[in-house]
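Okay, so here's the structure we're looking at.
Partial view: only certain chains, each at its native spot in the assembly.
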Amino acid sequence: MSGSGPFQDKMSLRVEQLSLSRGERLLARDLSFEVQAGSYVEIRGGNGTGKTTLLRAIGGYFRPREGRIVFEGVEEPSLALHYVGHLNGLKGGASVRSHLRYWAGLFGVVGEEENALQRLGLRAQADLPARVLSQGQSRRLALTRLVLAPRLLWLLDEPAAGLDAQGKAMLADLISAHCSAGGIALAAVHEPIGPTPTRVLTVGA
Amino acid sequence: MSAFAATFRRELSLMWAGGGALTPLGYFFGATLLVPLAMGPERALLAVAGPPLIWIAAALAMLATLERLFQADLEDGSLDQMLLSPAPLEALTLAKGLALWCVVGLPLALAAAPAAIALQAPVELVPAIVASLALGTAAFAGIGLVGAALTAGVRRGGVLIALIVLPFFAPPIIFGAAVAGGEQVGSAMALVAGCALGAAALGPIAAAAALRLQAE
Amino acid sequence: MFSYLANPARFMAFSAWAGPIFMAAAAVLFAVGIPWALIYSPADYQQGETVRIMYVHVPAAWWSLGIYAFMGGASLVGLVWRHSLADVAARCAAPIGATFAGVCLISGSLWGAPTWGTWWEWDGRLTSMLVLFIIYLGYLALWSAIEDEERAARLAAILCLVGLINLPIVKFSVDWWSTLHQPASLFRAGGSAIDPSMLGPLLTMAGAFFFLFAGLLMFSMRTAIFRRRVESARLRASQA
């Protein structure tokens, strides 16, 4: 983690015999896997195979039909994770900087705002309202959350969507640094986004 | 800054940027203006029928701000982030409700003074009307949180909110209108305060429970 | 009993014979109650024959409150223990309760026209009954607006629990506000104040309404469960 050094705690994530369904459609059956501290896991699979659903289940947003998701070394999972999904979570009327300030308050951290802007290359846009940002700039803004509050587990759903080459390189650096500091990153992707995955998980195959 | 304070502050500034109290006030004055238009300008009639209608206008003005309160958070992914905060969701919904009350409720209560005079309410009653509306809009905000949270996932939820929320607006309106009508002002005011307390205490809890379900 | 029936398969087995039995009980009680109420019970010394509306009005009023309370219980079970059967029960009871509330309102208006000289009066009891009716409608509207059944069930359950607040208001509104409407005469401290010659048919009709509710509930729950099964089978088939 940039600026905040390696994590004190180690966590691992264990998924046991997970079944996921949406509506009447069964997306995963008896899915089991384990992820150790320091891993970067890529989740692959065609459109509509359940990558998003899996990430949301791990994030605690979506209740699996069966099975368990176990966080080891973590007391309250929702405080140990970041979720960057398809939706960026922005308010058009608020400025870029005020988003960072709000998130810092929401996650209970202080002081990393300028660093986060810098890392994602949004310094020039800091005072623009989010409404006028381009697609890639909006994505970058959502990704600043990763820098803003150090959290062990990153759940990233197509994090590179809309990013240009430089943005992808920044993201790859962030992920590499996070994992070498002992964090875990799970990313649903269609193409490799840079860092060498510890393992590739294919859903719905 | 705590998550509560951060949410409160953000909501305040978003609501201000989105027009703030200006637009609910417009709705409020618009609706009270329509009353004499519809009822005819007869003085005596207005004086009896008019002042209580201020409560209806205020209720409807707050109602109109509710639709997007949580729906927008759901649609743009903000709700996902709220669920990752160390603060309980109840505290965050309370912060939103409080911001709503500050930006919309209180200005409405103040605006009730000129509206009441325009609708021929006796001048000595005006302070009581303003005070009771300040409490009443707090009750509306608390109840409204629940309606807004329940309907966050529904498109064109605005009218559904109305259906869900208006029956619960009835008690504060009944007591509040009694204040405006000048009957048993003291005890009616106490009852409005009771409604406000109950709604402010229970509203955020029920709203948070509903919101947790919306994230799926 | 509740936990026994919580298993859908057992519920289907139970309701297969319980539904018709409830309906039969309702039919028998109506067969006794209607003639008793309309022909054999005395006319009121003040109101004359119009008092007979009471035998529809009062049971409908009682059970529209009772059904809401039942829905509140089912909602709590559905929320806390996540029993889908409880959700179905609450959902299926709601239209029946709304109908009873509507019957109470309409029969009350019909009764009010000759006795009070008005179809409608905004007193506490009448207003709070109307509010209950609107809460029923809101509950149904919320259900139908949310496509995902499971989520709809949980959200509607929250609304239902919040709406429970209205029940004591309906019940006690007559005592709190001085109103045109009758205060409670049957369920009150110090025993019933209704003449026994009217109490008999009234209680019979109340029983009939109850079994009508129970029977209708069984049938509509069965339909809902069947529909769900058919839908999931159809979807599974379309995916295979």
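Order of writing sets the chain letters: A, B and C. Residues in each chain are counted from 1.
We take it that contacts are C-beta pairs under 8 Å (C-beta built on N, C-alpha and C of every residue); 3 or more make two chains touch, one makes a residue touch a chain.
As the structure is a prediction and not an experimental result, all values here were calculated from the model.
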Copies per chain type over the whole complex, in label form, give A x2, B x2, C x1
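Just so we're on the same page, only the chains that are shown with their structure count from here on.
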Relative to chain C, the most remote chain by C-alpha centroid is chain A
Averaging each chain's Cα atoms, the one nearest the global Cα mean turns out to be B
Whole-angstrom distance, CA centroid of chain B to CA centroid of chain C, is 32
Taking each chain's mean CA coordinate, chain A and chain C are separated, in whole Å, by 49
Per the C-alpha centroid definition, the whole-Å distance linking chain A and chain B comes out as 37
Where chain A touches two or more other chains simultaneously, the residues are none
Touching at least 2 other chains, the residues of chain B are 216
So, in the complex, the side of chain B touching chain C is made of residues 146, 150-151, 153-154, 157, 160, 163-164, 166-168, 170-171, 202, 206, 209-210, 213-214, 216
Within their complex, chain A touches chain B through residues 56, 59-63, 78-79, 81-83, 85-91, 93-94, 98, 101-108, 110, 145
Note: in the complex, chain B contacts chain A through residues 1-3, 5-7, 9-10, 13-14, 17-18, 72, 75-78, 80-87, 215-216
